[in-house]
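Here the complex is missing a single protein chain, while all its other protein chains stay put.
Each chain gets a letter, A and B, in the order it is written, and its residues are counted from 1.
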Amino acid sequence: MKSERAAYVPNPVFGGLLGICPLVAAANSLVNGFVLGAGAALSVAVLVAFLPLIQGFVPDRLRAPASLALAAGLALLVAAGVEALSPAVARALGVYLPLIAVSCVSLHALRRAPAATDLMRGESTGAFGAGSLLVEAALYFGAATFIGAVRELAGSGTLSFPMPGSQAFLFSLGDSSPARLFAAPAGGFLVLGCLAAAYRAILRARKRSA
Amino acid sequence: MARTTKELMVENLLTSVALGLLAVVVASVTLIVRSSEVSREQAVLSDLAGRPVSSAPVAGADPHILRLYRVGGTGPVLYGASLSLDSPSGVAMVATILGADGQLQALKVYDATGIRSPFTRADWFSDYLGKGGAAPYPSSPAASRNPSAVSGASESYLLNSDVLTDLSERVRSLAKEGK
Partner (left out) sequence: MSYVGIIILTVFGANALLSYGFALCPISRNRGLVRLYALLALVLVNALSSGLLWALRGFVLAPLGLESLDLLLFVLVAVPVVRILFRSVSERIPSLAGLGLAADEILVSSIVFGIALVTARAGYSLPEALVASASSAIGYWLAVVALDALRERLELSAIPGPFRGAPAMLISAGLMAMALMGVDAMFVRNVVGP
């Protein structure tokens, strides 16, 4: 099972199934998926930047709680930022914004972030580790936004995104009756399962043709 | 080399100070965001009541009742409240004006997730207006005049009734205390 999964790992969501908890429950619209993905990606980026500092100056025995506290602080700052932009979206996402601190994507960054010594010596593993974490964060953002878009289109029949200071972007399927199931967590499981299967099928086809 | 107790204490202290700074930064940002939210709510409530709302907010006891304000100006005693109402279709931030007896006099949705959210329909809350004082809020979709406005959202209808009942109760107790 492990070697079979390794081939699917490049995308953290569809391949590695990392950080899928909020995507299943809360990413039921384009806005929600965008905000969750952006919040997680921003959190990982800041962790990658600041964790080497923590590792350089904080003793070993205090490193884990200090790193987790930093992740928690970042998640709360993301939540405050979302609340400032749209209180309704912040309430809709609820506990999933603070839970960015313990999402698998953030915990992955906490465990794999390069040490300050690696970066200071310019060792390639340090920079490579940081680079791959940032790529993972960017892929997570893309996957979260895509899942939100798919679920909103299927579950509400619209694609909408509020633009500050101007008309909101809105695409509507007209008066069709959407399948509201896809806006619920049950639909999130179904959508994610089907998208993960589609991703694997595409990778297999590419592997065969390569 | 074994660490001395003093060195360990210094390390602990420095780490605590750093985490304390982090907490101060997060608290400051949170308070700034909250004050801008309060300003926005006061503006919406002033507009709804036609009278100024500048009093400091009182926290609501229910997680859906965000903040309560006393409406200023001359005239009968009025209270304003900002609510967060959930439904399977999304969340609506609602501004309400109530009398001292808890009667819901005016209501406005000032933010909602989803442009097609049912909360944005003008008749969604029509069954609640005028209730909460002498007359109780409708407690089931069947009791509403417009069942189609709440069909498919029975749980949110129930939640709305509960939140508004709690709100009216809270306003009555505030009015009794003279706050």
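The rule is simple: contacts are C-beta pairs under 8 Å (C-beta built on N, C-alpha and C of every residue); 3 or more make two chains touch, one makes a residue touch a chain.
Worth saying up front: this structure is predicted, and the values here are computed from it rather than measured.
Taking the complete complex into account, the chain left out of view touches A, B. Although one chain is not drawn, the whole complex shows that of A:Leu51, A:Leu76 or A:Ala109 it is A:Leu76 that touches it.
By the touch criterion stated above, the residues of chain B touching the omitted chain are 19, 22-23, 26-27, 30-31, 34, 59, 61-63, 154-155, 158-159.
Contact residues of chain A toward the unshown chain are 1, 4-5, 17-25, 65, 68-69, 72-73, 75-76, 79-80, 95, 98-99, 101-104, 107, 181, 184-190, 192-194, 196-198, 200-201, 204.
Note that only the chains that are shown with their structure count from here on.
In this assembly, the C-alpha centroid of chain A lies 29 Å from the C-alpha centroid of chain B. Chain contact summary for the complex, chain A toward chain B: residues 29, 31-32, 58-59, 62, 66, 69-70, 73, 76-77, 80-81, 83-84, 86-89, 91-92, 156-158, 160, 168, 170, 172, 180, 183-184. Interface residues of chain B, counted against chain A in their complex, comprise 11-12, 15, 18-19, 22-23, 25-26, 29-30, 33, 36-37, 84, 86, 88-93, 111-116, 152.
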